[in-house]
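Note that one protein chain is taken out, while the other chains of the complex remain in position.
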Amino acid sequence: MAKVFSAEEGSCWVVLHGNVYDVTEFLPEHPGGSKIILQLAGRDATAEYDPIHPPGTLEENLKPEAKLGVVDPESLKKLQRQAAQGKDAEEQKAPPPPLHTLLNLDEIEAAAKTQISKKCWAYYFSAADDLHSKYLNNTAYRNILLRPRVFVDVTRASTATTLLGHKVATPLYVSPAAMARLAHPDGEAGIARGISRFGAMQIVSHNASMTPEQIVADAAPDQVFGWQLYVQTSRAKSEAMLARIGKLRDRYKFVVLTLDAPVPSKREHDEKAGIETQLLVESSKSEEEKAKKGGRPDSSSGVGQQLFWGTAADLTWDTTLPWLAKHTDLPIVLKGIQTHEDAYLAAQYARKNPGSIKAVILSNHGGRSLDTAPPAVHTLLEIRKYCPEVFDIIEVWVDGGIRRGTDIVKALCLGAKAVGVGRAALWGLGAGGWKGVERTFEILQGEIETCMKMMGVTDISELGPRFINTRVVERDIFDGGAGLDKSGLWTSSRAKL
Amino acid sequence: MAKVFSAEEGSCWVVLHGNVYDVTEFLPEHPGGSKIILQLAGRDATAEYDPIHPPGTLEENLKPEAKLGVVDPESLKKLQRQAAQGKDAEEQKAPPPPLHTLLNLDEIEAAAKTQISKKCWAYYFSAADDLHSKYLNNTAYRNILLRPRVFVDVTRASTATTLLGHKVATPLYVSPAAMARLAHPDGEAGIARGISRFGAMQIVSHNASMTPEQIVADAAPDQVFGWQLYVQTSRAKSEAMLARIGKLRDRYKFVVLTLDAPVPSKREHDEKAGIETQLLVESSKSEEEKAKKGGRPDSSSGVGQQLFWGTAADLTWDTTLPWLAKHTDLPIVLKGIQTHEDAYLAAQYARKNPGSIKAVILSNHGGRSLDTAPPAVHTLLEIRKYCPEVFDIIEVWVDGGIRRGTDIVKALCLGAKAVGVGRAALWGLGAGGWKGVERTFEILQGEIETCMKMMGVTDISELGPRFINTRVVERDIFDGGAGLDKSGLWTSSRAKL
Amino acid sequence: MAKVFSAEEGSCWVVLHGNVYDVTEFLPEHPGGSKIILQLAGRDATAEYDPIHPPGTLEENLKPEAKLGVVDPESLKKLQRQAAQGKDAEEQKAPPPPLHTLLNLDEIEAAAKTQISKKCWAYYFSAADDLHSKYLNNTAYRNILLRPRVFVDVTRASTATTLLGHKVATPLYVSPAAMARLAHPDGEAGIARGISRFGAMQIVSHNASMTPEQIVADAAPDQVFGWQLYVQTSRAKSEAMLARIGKLRDRYKFVVLTLDAPVPSKREHDEKAGIETQLLVESSKSEEEKAKKGGRPDSSSGVGQQLFWGTAADLTWDTTLPWLAKHTDLPIVLKGIQTHEDAYLAAQYARKNPGSIKAVILSNHGGRSLDTAPPAVHTLLEIRKYCPEVFDIIEVWVDGGIRRGTDIVKALCLGAKAVGVGRAALWGLGAGGWKGVERTFEILQGEIETCMKMMGVTDISELGPRFINTRVVERDIFDGGAGLDKSGLWTSSRAKL
Partner (left out) sequence: MAKVFSAEEGSCWVVLHGNVYDVTEFLPEHPGGSKIILQLAGRDATAEYDPIHPPGTLEENLKPEAKLGVVDPESLKKLQRQAAQGKDAEEQKAPPPPLHTLLNLDEIEAAAKTQISKKCWAYYFSAADDLHSKYLNNTAYRNILLRPRVFVDVTRASTATTLLGHKVATPLYVSPAAMARLAHPDGEAGIARGISRFGAMQIVSHNASMTPEQIVADAAPDQVFGWQLYVQTSRAKSEAMLARIGKLRDRYKFVVLTLDAPVPSKREHDEKAGIETQLLVESSKSEEEKAKKGGRPDSSSGVGQQLFWGTAADLTWDTTLPWLAKHTDLPIVLKGIQTHEDAYLAAQYARKNPGSIKAVILSNHGGRSLDTAPPAVHTLLEIRKYCPEVFDIIEVWVDGGIRRGTDIVKALCLGAKAVGVGRAALWGLGAGGWKGVERTFEILQGEIETCMKMMGVTDISELGPRFINTRVVERDIFDGGAGLDKSGLWTSSRAKL
């Protein structure tokens, strides 16, 4: 063991869960860049490593000989004390609020902010540029008015529906959101547990902080999961993952291909948090050196940029979907459709290739990808206006900006089959682990049912546009669309502008 | 008497107005849940009980033997001191402002806030979810511009009109609003006294804190009252109440059937106040226990949820109106119409069933039922656009969002026959008892008359759409409506959306 | 003299400018109510009386014997010291800012606020109800965009025009605004002096604090004045005033008949200031007594309500204009037109009665009469849309909301011949007497000329709608108008609403 603790020239080792690993050869391959590891060299890195890597990540990426040995308990305690120092001082948490006193999603978010680290908050809260799309996602719902009908027997109201052929008790689902263990050790499995009572679906993030197997291990028999795919530059990695998910097909019922983030976006809250870390660590480096960026992100990038590394930017209709069909026979859901044109193309593809695309998710990635991209409500209204046949061919799901049960009901009235929440689940987790997630869904489900009854609606299938007034939003949606040319772009001759 | 003060195992007694009652058997039947009574067990509960229950409530619900006896004066004083402790310390009230210095309804509301308890304020102020509809109710009026005409002799202007055939001096009425004694001991009778000078009507709440008899006891000879009906799950209770009102028919001239609150809504200000009370009392209970909710509300519910318990959610055009006709021959006013479709159906019903429905009240329950429900101004404009014949068949009244005399004049210009204020009357009561109500109506009536004269109008019957500019509001109203199918829903083929 | 200082039972005397007057018999006739005089009984009332009454007011209203004598100098000093006490302590003024450092009208207003009394500020600043119309008056201009043209020789630009046939150097005029001496001893004559360099017209208020003769005494030879008429209930008083103005016809070239204030309005800032005074003086009276109002305003009314007393509310097209024609042959300008219908009727009247109405002023009384009345820009746009022939028959002037030279240019582009500022002149006076008025007009005139040159316009006659973009405002104007019936009201059959 003495060997381990001596500083060897030119080698880099870290302690994880009491084991010592030589990560020297892995440094250039680390998706998050080498700097972030070098900052932890010679130290116990468990606290940093653990919440953002699923178990097994290191083992899969290191050769067996890189495991140098185990640390003796006394030394380990000392190392852990070192790692904890400063940290505790810096982030004194308030006592968690009783969950039942939290009455809405804003309060859940506020409570979570008091329980999680600044870095975690920045990563979850952040969105692209000036957060216009994040803001629009929600105001688009607020600007739609409801139209309650009276004299209807609403003693009971059901939110049950079917999604991709599966019976579910609610149209709610959890959008894929990375690294749940940053918020709470319960992680993605805690989300699964928290929602199980409500029958909501869960889409597991490509960047989950637990393994696909762990997440579904304790799920209820009828719980439905989907798996999110960010196609990797190294296609082999993606293929391996698809195979792994294929083995869990009693749980993972579909694959969600993410299209709304072809390149990393600019999330300044997240980047600021990264910069602050770096400023502490590297305050001695020259400015030129620091300013230099390119290729792989350094430790001053936010969490988002680090996660992104390795994602492919070359997906196309012609190449990606056939490749995908070769490696999975799970139904495909396309996430990140933001125009009626692409929704139309997806429906065309689904019609020509039965068994491929079963649904699209209208999403601007929670406002995290491209700022001033349209909210899902705009895209819903565009489809209704220009190509309503899409609704008959594939399911249309939406996410982004949901704060209230009324928001969900409005989306359903506009034709959405399912409605996702991403940050809300993470805030719930941050506020109180799996019970916080449960409280979050208890609130939303209660608000949906109250809204339906107030509107004189007893079954989700009754919802339709006559229950809403979308004038304020409708006058702002794109009105230049009319016809598609062969390349899938609307012809200029038919565009009004 | 010694018996009374000994704590008997398994029994629950409270002191009310110096009498001791055993309420053990009543616990499971208490509309507000048993917890709230248990908190007061063995104590003088008069201060909590009194402002929210009409006299006789307990006597009607307890068997005679439950009255255990009276408390001797010395013990009573001691009990009262206990009950008052903390309370006085907590809620030090500012001296009441001179009423004549309050110039508008905002100032009345602000003055009331200094005079009433936090819990009372929370209950009156609260509205559903994020208060969008409450806010919209008022801004809809502000966004309408007036069009004053000149060179008209306005030496005199009359606001006299007829409502349901009764001559009234003003189109103003008091909307049904629960539990006036929370604000001031003058209660609903104080409202009656405060408005008597102006000839305004009053609709007495189902949840009034005084008996129907008490409220009208000292009314002026020509004062007109209506009685609000929340149909109870136990229809017998409602039938008894209708019979009781029927005996007061020289005062109560009509029955107002409330439709805009089929289930309890989410009023977070109100619930917060309930939660605060509960946190003080039950801080030792486990969190699981607290989080559990369902069926009957516990003491952490707001006042609104507690009042609601027992209300029927199964009203329909086909069953409820015929049942009502069997139990009262007073004219019916339907409160809570929020779409032109339902206004149209009401008019159809009135035409086919002469002597039944005489008026509808366009209302979103003061924004307290379903957030983002449309303001009454929207529904007025919808009716004008899609089915103006409604105005010829039944009277259309409106409430919600009135802050100024100009708001009232605008509603009248759009076709409303009467205009109600709910919270404003309660704020007036809170600010200064019956005199505060009088000041509130003095302000409103003065503003109406000034507005009419400024517009060159000398009689309320002259008001019409040419005196207002509704462009800003009109472009936001629902435009998908066109025709009704047999079920009373607009046909999708005629809907634009 | 001893007689004067003895308190006689039942009589009320005051000292004004060193003279002692018995005002007992005048008490019931005082337009401002008797209370306000009784508060000053037995004291030197000069400081209160002087700034709001033109010289001679008392003499005209008292019998000669009411003048009891003069006060000896020593006693006078003592009385004046009494009157000044408290006042000085209460209103410590900041030193006046150098006028050339004030760059715009907002800064002039802010400077004035530091120089004038609270009561004066409240009276000038106040507007009806919630100040919506006051606010709209300005935002209507801000929402109009300018359209500058390039490649035009703008070495020189002229703002000269003709108004009612008089050549003036600028289209700017001073709107009638009451009681200038409240702001500064220079008073209305100071306004006349301050604007003389710019060739602007001045309309003298009915409630001026100087006599018509004083105001014009030192005016430049070519300065043009108009006189504002509030028709009095006692027509004889108005007739006398018209005769008096008729004698000054080399100065007063027209009579402005005010129509937009048939009854007193509710200006809460102003009333609050009145209430504060009363609270100080009468804190011992019973509340009932205070709350009682009716008929004549008491001292708790604002300045505005007190000035209003005696104004006629029974003006009509048929009676007032013929009566006016009998008592003056000056051209008539109708102030307070707020709809295209009334502008149209005025033009019709002018066509049928040559020599009567020569101009209308589109005005909502600076937002002081009826809140949510339309801004003049709306009425201008209505006239352009429904009856543009009005511009060919009579001159259309506007006032209200002017803060910038660009506002003035925009009004001219829409067809206005002249543009008035009211408060701005008073704020200028408050900020620095006549020099403050001069600075105000220097700023405005400079801004007009800069705007014209920036737009490629060298003469005011070139201005027209092609230089502005009114889309934002235009979509909000009344669109229900179409045709007039015999009574001068638009026929409902042609109204769209």
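Going by the order they are written in, the chains are A, B and C; count residues from 1 in each one.
In the analysis below, a contact is a pair of C-beta atoms (placed from the backbone, for glycine too) under 8 Å apart; a residue touches a chain by one contact, two chains touch by 3 or more.
Predicted, not measured: the structure shown is a model, and the values here were computed from it.
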item: Neighbouring shown chains of the undisplayed chain, as defined at the top; value: A, C
item: Contact partner of the left-out chain, one of C:K77, C:K93 or C:R471; value: C:R471
item: Touch with the omitted chain, as defined above, among C:E74, C:D153, C:D250 or C:D392; value: C:D153
item: Option from C:K358, C:R384 or C:R423 whose C-beta touches the chain left out; value: C:R384
item: Contact with the hidden chain (one of A:E109, A:E271, A:E449 or A:E462); value: A:E271
item: Residue ranges of subunit A at the interface with the undisplayed chain; value: 129-130, 132, 259-266, 268, 271-272, 275, 279, 287, 290-291, 293, 300, 313-317, 320, 334, 336-339, 341-342, 345, 364, 369-374, 378, 475-481, 489-490, 492, 495, 497
item: Touch residues of subunit C, complete complex, unshown partner; value: 98-101, 103-104, 142, 144-155, 384, 404, 406, 439, 446-447, 450-451, 453-456, 464-466, 469-472, 474-475
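In the analysis below, only the chains that are shown with their structure count from here on.
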item: Category of the chain touch graph - line, ring, star, complete, other; value: line
item: Fitted rotation between subunit A and its twin subunit B in degrees, CA, nearest 5; value: 90
item: Centre distance in Å when subunit A and subunit B are each reduced to the mean of their C-alpha atoms; value: 45
item: Chain centre separation (subunit A, subunit C; CA means) in Å; value: 63
item: Multi-partner residues of subunit C (at least 2 other chains); value: none
